[in-house]
Every structure is written in C-alpha cells, then in structure tokens.
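One protein chain is absent from this view; the other protein chains keep their places.
Then we have chain A:
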Amino acid sequence: MRALSEAGTGDLNSRVVIVGAGHAGGSAAAFLRQYGHVGPIVLIGDEPLLPYQRPPLSKAWLKGEADADSLQLKPSAWYEEAGVSLRLGGVAVSINRGAKTVTLASGEVIAYDYLILATGARARALPLPGADLAGVLALRTAADAEALKGALGPGKRLAVVGGGYVGLEAAASAMALGGHATILEREPRVLARVACETLSTFFQDYHGARGVTFVLDAKVAGFDGQDGHVTGVRLADGSVIACDVALVGVGAIPNEELARDAGLDCTNGVVVDLEARTADPFVFAIGDLTHRPLPTYERQFRLESVPNALEQAKQAAAAIAGRPMPPHEIPWFWSDQYDLKLQIAGLPFDADRQVVRGDVAAARFAVFHLKGDLVQAVEAVNAPPEFMAGKQLIARRTPVDIARLMDPAISMKDVAA
C-alpha cells in the first residue's frame, strides 16, 4: 500500500469519474461503494445501456436462454440508491490531467479527484472489400449480439471469419438454433493464438462432429453481396462460402486513444502497475484496456477477461478507498460450447513441456503446461478438479511431480497436496 499522503489515497469523499460502463467500469463503482467510498461517482458509457455482462452474448443469450435484465450487472434502481450518476450514451473526448477534468462530446466538463479509465477494447475490423455490407457483423456489444441473433435460426448459414473463442461459441449457438456454421481460419488450426494444439484439434473435431464446417489456412479476400447485404465470403482462390450472415471475430484492440491523447503511456493498452494505476497517481486504468503486470510470469501483458476486469476494478477501488490491496490472482478464462466446459488457468509463458491428463476422446481431460517442474497454465475440458488444483499449483510456484500429475489414478487433491 502506498502511504495515504501520496496522491491522497484513502479519501472516501473524493470525486471519482469512471470512463467506460462495461463490466470493469460498472464493477469499479460497485466496489467503491462496498469499500465505504461515499463521494460522488460519475459513470460514463458510450453505449446506451447500464453495465452488463458480455460473455453470455455469444452463448446463453444468443441461444435465447438469458434475457437482457439478467445480463445487467445491477438493476437501474441500484445506481440511484448508490448515488452513482450515469452518463449513458456519453462519449468522453478528452482528459485534462492538469485541471483534472474529463470533457464529453456533449460539451459537459466533469471534474475528478480520481479518474478510472475502463474503455475496454473493440473488435478488430477487416479492411476488406465488402466489409461494410449489411450482415457483416462483429460481436462485442449487446447491439452486435442483437443483430447477430436476428440473423440466426433454422436453416440460416453463418460464416465466421476467425477461429477464436467468440467465433467457436457463436458457431455452437448457430448450430443449437438449427442453422449451419462455417469457420474460416487464417492459421492451420483454430484457437491458434490462445490454446495448445491438443485443444485446437479437440475443439475442431467436436464442432465438426456436430456439423460445423472448417476452412483452415483460409485467405479471406472479401465479402460478396447483393442489394447491399452479404451473400458470401470470398477467398483468395476465388471460391465463395455462401452465407446469410458473416461474423468477423479476429481479435480486439484496446480503446486507448483517450489515454494516449492525454499523454499516458500506452503499449498495446494503457500501462498500469499492480494497483491498476497509471504513471499519473490520480488516473487508474482497468480491464481489457490495460497492459498490466503479471507477477507470476514477471512480465506485462494485456488480458481480455471478466476475472481480470474484476481484479483491477477491486485494485483501483481499494487504492482510492485506502483499503489493503486484494490478493493477486492467477489469470483465468472460461468458455462454454455445446456440453463442454472449458476452464483455463494461467498463461503458458516460457513453458517447455505439455502433459495431458485424462481422456481426450471422452471429452474429459486437461493439458498442463510446464516450465521445468512448475505449472505455468492448465487448459481443462469438463475437468474442474484439474482446473482448480492447477490454479493452486500455478499460484504456489512449487515443483510438481510430473509422473503423479500424469497418473489419473492419483486424485488432483493428492497431486496438489
């Protein structure tokens, strides 16, 4: 903890302005109130909606299993009761760090004692011919999801450009709704950037067995259309994958322009410390936006996950409220597709060996990524004990007996003991 005098942390009456009303920004407001902060909080979001959960947009919500209310982090009455002043549909255009003010596109100037930047990331666009056709969609916001949901259904053909998690989840949802999905991936395997080869092969086979078509090493050249609406994805070899709707899921880029224009250090995200603080002691940044330290791996990285958003929201709120920092967490991720629950703990940095435990063919297994005899990461499919114990092993940084780890007859409790 910093001394309270430095940057005036521990001021429960301070004026806090949060730019970005996603999972990170909304949670920061909630944690501030949980931690006893009573000063004014202004929450600015460029979407017209109260903070909501994004992960279900490609899963339960897309399949019609969750409604808009259930996605909201808090009901609207909460913001009123908690004295959180909302500027929904508000766009912050500049920060004056000297005067400690944020200016909105509307012209409103809002003063802060502490500023929390939570502007998130946006879907990377493909600068290809036809990318502006109706029916070429991204999946990041509730509005995106609404558009996609309207285009899916029995007999509808979805073409997904990009075999990442969003694309795979959307494909599974499209199939569940009675449609068909084709996934076009530039690399020789799906999930190439974010999962090991065992997992890539497993997921591709699982989707394939349920009717999803894959085109790997795909060179997408553009989108064909008729009357302004997409009709297919055109590949460099001239072939066309016909579709009723195309989803582009090729990663996200941080919305860091506001911070950069204000002179804050940005390197694929706003650079922050372990308290989610930028080099300006009065400015924090949290969530997908940040390039943050990962002490376990001794490096800085940008994470895109809800647990990361919540961890940094707690850090910023704790620093402002003068509470001890919450314990550092191991990054983790999850995905639901069909009846599969994928849980990933850690990141496979510097790993030199992979060990599979369990039965891949039975869809119940885990891949452990080791650096020597230290667990760096675990990818677990329908294997919660491997995930939970693996997470503990990663945090502990003590050697693991690899022979025991590979032996499914020895419980993960005993392996991790």
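Methods note: a residue touches a chain if its C-beta (ideal position, glycine included) is under 8 Å from a C-beta of that chain, and two chains touch if they have at least 3 such contacts; residues count from 1.
Note that contacts and distances are computed from a predicted model.
Q: Given the options "Peptide/nickel transport system permease protein", "2Fe-2S ferredoxin", "PTS fructose transporter subunit IIBC" or "Actin-like protein N-terminal domain-containing protein", say which is the protein name UniProt records for the missing chain.
A: The chain we cannot see is, by its UniProt record, "2Fe-2S ferredoxin".
Q: Touching the absent chain in the whole complex: find that residue among A:114, A:165, A:284 or A:332.
A: A:332
Q: One chain is left out of this view; which of A:14, A:343 or A:376 touches it in the full complex?
A: Checking the options A:14, A:343 or A:376, the one contacting the hidden chain is A:343.
Q: Which residue, A:221, A:274, A:388 or A:402, contacts the hidden chain when the whole complex is considered?
A: Looking across A:221, A:274, A:388 or A:402, the contact with the absent chain belongs to A:388.
Q: Out of A:55, A:120, A:269 or A:346, which touches the unshown chain?
A: With A:55, A:120, A:269 or A:346 as choices, the missing chain is touched by A:55.
Q: Please output the residues of chain A touching the missing chain, sorted low to high.
A: 30, 33-34, 53, 55-56, 70, 72-75, 78, 82, 306-307, 310, 332, 334, 336, 341, 343, 384-385, 388-389, 392, 412-413
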